[in-house]
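With one protein chain held back, the other chains of the complex are shown just where they sit.
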Amino acid sequence: MAGVHESKVDEAIEMGMQVVKEYTADDDRLMTLSVGPQHPGSGHFRFTIKLDGDYIVYCDPDPGYVHRGEEKMCEYRNFIQNIPHLERPVIHDSANITYSYSLAVEQLVGIEVPRRGQFIRALTSELDRQVYTLYWLAIYGIFLGHSTMFMWPTADRELFIDLLDSLTGARVTHAFNIPGGVRNDVPEGFKEKTLRHIAYYEKRLKEYEDIFYNNPLLRQRTEGVGLLTKEDAIKLGVTGSVLRASGVPFDVRKSEPYDIYNEIDFKVQYMRTGDSFARAYVPFLDMKESCNIMRQLLDKMPESGEVRAKLQPNPKGPAGETYRRVESGRGALGYYIVSDGTPRPYRVKISVGSFRNILALPHLLVGSKLADMPSIYWALNYWPVEADR
Amino acid sequence: MSQDQDNAAEKTNKKPENSDIVNRTEPSAKLASVQKPVTKPAPSTNTLTKKEAEPPAFEKAIVDKLVNEFGNKINVIYIRPLRMKIMVEPRDVLAIAIFLRDNMGFDHAESVAGTDYPKDNQIEVIYHLGSYGTETMEGHIMALATRTSRNDARLPSLIDVFRSVEYHERETFEMLGVYFEGHPRNERFLLPEDWADIPPLRREFRIKGR
Amino acid sequence: MASYPQEFRFGNFIASIIWLVFWVLLIVTLVALPLIFIILFYVPLPLANGEVLTPYLFLSMVVDPTRTLPILQFFMQTDLFKIAVFPGFTYAALIAAVTIFVERKFLAKMQLRIGPLYAGKIEGIFQLLADGLKLVSKEIIVPSGADKPIFWAAPIAFVATAAAVTALIPVAPGWVVADLDVGIVAVFAILGFFPLIALLFSWASNSKYPFIGGLRALHQLIAFEIPFILSALSAVLLAGTLNLSGIAEAQQPYWFVLFLPISAFVFYISSLAEVERVPFDLPEAESEIVAGWLTETSGMIYGLIQLGTYIKLYALSAIFVVLFLGGWSGPQIFPQELGPPGEKTPLEQMLTLEGIYNPGTANAIFWFTLKTFGVIMLMLLPRGISPRIRIDILLHTGWYKLIVLSFINIFIALALVYGGVFGPEGILTSG
Partner (left out) sequence: MAEETVLNFVPILYMLGFGLVAAIPALVISRLISPRRRFNPVKFLPMECGQMPSGEGRSHFMMQYYSYILMFVVFDVMAIFLYAWGASLFSLPRAATLPMMAFLGIMFAAMGYALFLSGRKGIW
């Protein structure tokens, strides 16, 4: 780990440890502070921290404020009926959460997706990843007190929402990716519109970099903060941008290419420093790379053809089980589905990136300053609703 | 096209001066092998039964190594491209998990899922183990399954082997009532604080109105 | 698709103003005037000088310049006028209100938004009024266990202290509420109350987030007090007086910002920290400590503290102008007297404010207000481009970098004085 700001990191850790070792967690001198659920910097999530002066010495996450029992609900509906409610946890990234589900169900039921359908599915997945990442970036901006960075991505997100709207008919929860392909073909002029939007968007990304990532104050606040080493990242099993920021070039699209991703030429973006800045910057690099992927998808897409495999009205397969994942905006998103041969799944387990990343929160918060809490917490790419399912 | 990409790569290398970013396709001896996954066979959408007829070689080798070590303690359920599942007894799970971590390169758990089987009066807990450290095995998932009785569901916790199972095991405890021995906090996690019912993912728990 | 509001166009702005004027005139002619005549028809009117005092007679007495202007002139010389209206409270509050509106629009333009739009028909110009009404009509919740007297008194004290700072600002020659020989020191003395009020209020509200916010405010205001004082010292060295009017007069031909740019920069940064604006808004950092020391405020208590903050913003900008930007000095753009020369009709006398109008003062007020607004805009700018700073970086900046920078400029000022550029017989000293 040859970080440039290593000295800063070491200093921060040393300082943090100095404070932590002096007290036990239930010392009377500590102030217990509740962050969430009604906190501007928490989301639908709560964690309790204990403060010694300006340093956090204890952290206990308590998710579950938006737990809806998605996994139990799946057992009561058949494979197709499950799609609309499964995308509720991440309405901004709903294409990916149904993508993974569709892959798993296709494997259970045994259907092949037509080639054009695979391209459109990958395209919605990339578009939705942009929508999610922009939203995430906006909130990261306001968490650090940068209000312009809140407004700009929120506005530019509309571009992709418009595209998805014209493609799927819904702004956020599309219910568009289904087992066997996608619901509809792309509309007239979609390719040109998308290319135009991407060209504009890439210009905007440069501006984001200038106003946000190259801002010296932002650098001061995020560099060397919340250091997650490569070893710790692997041990804690984090995923997505958090993992890639710590120097592990892991991307499901690369290591386990689903659909047509093995025909796409792209690079896994990662950094080695493992601090908050890297965790904030890797999604940004991903967005840039994603524009590249979208261009290739549009180029290589077959001109015509089926977009959906013929599916029996109430599909069912033989008894068995499967575990399929895709790369979502928050990392690997896996479905473990057990089928007992009936049209309804016997057991569905959704393994989401948020739920895996939040394990790193106590690890990173303890020993850091209170002011670093938002930058560490939101850089973990944690979506509370998805984690609760 | 490729030139453009190279330019882009240079730019990403350069722009934030002190943040050393590396692209994965950078020509270096250490990273050369990672080009391979592009041609890796995807777990394609064939039917399950057809797949199990002829297990792929790489995955077969992994499982064979495990079987050689532990013999008939391991019950191989299936071997598919990138996916393997083995069933073990609760008393062996800890030793096998340590072996998987230390000798096979599976360094983290992606998910821990519990499935209730009232017909067999058993609960199956399945750990999906993945590997970040070994570059040839990034796509592979080893499913380590074990079964315990429904009436007195107790299993050894794998938290000392895989740190990443902490919240997943805690969730399995509250959702299925499996007590993980050795886990520091077998406590409520996602459910409401005043939850006073049976664990909700057991089959006999019915959603109201259904 | 949602319909988006129109973008700001100056033509639309003018058109909507004309539209409003048209409606006002229409209502006056159709409703108000007939109503007045109906009332006058039935109500007996008093006698004045043997004549019936009709509304016309009354109005003509009011507009008689020989009667009205001397009264106005006399009133403008009193302390009450100075305190309540012109260099004092109303002027400051008006600038604060304009600042709030301008800030919203300015920030919105920067962030590709539109800003307030609906209240008041013209670019949301009554948004502030609507917000004020909303705050007044909201319930004030005093948290249980709070120290009630302090909780109620602190916002009032905040506004009053902010107003007291404005008392020292010379807006034009002679137009200052309190012209002290130790003006600049008095400014620092009054500004010293603010951390105290913030800490008291946060302590009184019996909650954890305000408490942390209050402590942060204390640390921040104190860390920036010393660079604040030291950066002003170099201006005092060049001017040779502590009197704010004196300092403004001393830079008649050349503004001090030309000789003391570093001090001006340090003063600007410190003022940003004093008014707790981005990037130094950590006492109110919402993603960390909810709303900092304002967490338990509600309704009008919050409104008063906001009012105080904006008056403080005006005061600090004005002091910046006095210290570094030459105060009220500027080229004479107002004519010797308003209107055409020669004999004037009473109406013209009234309109041109004969006897009250002073070209020098009007010019001074104009330039002072313009400069102050420029500085205020400069203070609003970081909010759009900067994230929040962290407290240890802030303390480090305040205590190491800014103090060193201000000392560098003190030595530059000393060199200027001893080099004969400024001083009693310096080459650049005026009068």
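Every chain is named by a letter (A, B and C) in the order it is written, and numbering of its residues begins at 1.
Basically, a residue touches a chain if its C-beta (ideal position, glycine included) is under 8 Å from a C-beta of that chain, and two chains touch if they have at least 3 such contacts.
These numbers come from a predicted model, not from an experiment.
Put simply, the missing chain touches A, C once the whole complex is considered.
Among C:L218, C:A362, C:I389 or C:L405, the one in contact with the hidden chain is C:L218. Only one of C:P65, C:G88, C:G124 or C:G327 touches the absent chain when the whole complex is considered: C:G88.
Considering C:A162, C:A248 or C:L405, the position touching the chain not shown turns out to be C:A162 (whole complex). Residue-wise, the contact with the chain that is not shown comes from A:M31, picked out of A:M31, A:A199 or A:A319. Although one chain is not displayed, its contacts with subunit C can still be listed: residues 79, 82-84, 88-89, 93, 135-146, 152, 155-156, 159-164, 166-168, 177-182, 184-186, 188, 190, 203, 205-209, 211-212, 215-216, 218-219, 222-223, 225-226, 229-230, 233, 236-237, 240-243, 246, 290, 295-296, 299-301, 303-304, 307, 391-392, 395, 399-400, 403, 414, 417-418, 423-424. Summarising the interface, subunit A meets the missing chain with residues 15, 18-19, 29, 31-32, 34-39, 42, 46, 51, 53-55.
Criterion: only the chains that are shown with their structure count from here on.
Arrangement of the chains shown, judged by which pairs touch: a linear chain-to-chain path with two open ends. Set against the Cα centre of subunit A, the chain with the most distant centre is C. Chain A has its Cα centroid nearest to the centroid of all protein Cα atoms in the structure. Chain centres here are Cα averages; for subunit A and subunit C they lie 46 Å apart. Look at where the CA atoms of subunit B average out and do the same for subunit C: the two points lie 63 Å apart. Residues of subunit B touching subunit A in their complex: 5, 8-9, 12, 15-16, 18-25, 31, 34, 37-40, 42-43, 45-49, 82-83, 85, 107-111, 113, 115-116, 126, 128, 130, 132-133, 138-139, 141, 143, 162-168, 171, 175, 189-192, 200-201, 205, 207, 210. Note for the complex: subunit A touches subunit C at residues 31, 33, 39-41, 51, 54, 141-152, 155, 211, 215, 217-218, 220-221, 369-374. Within the complex, the subunit A residues that touch subunit B are 2-5, 62-64, 67, 69, 71-73, 76, 103, 106-108, 110-113, 209, 213-214, 223, 233-239, 243, 248-250, 252, 254-259, 262, 265, 267-273, 277-278, 281, 285, 288, 292, 317-318, 320-325, 332, 334, 336, 338, 346-347, 349, 351, 355-356, 358-359, 388.
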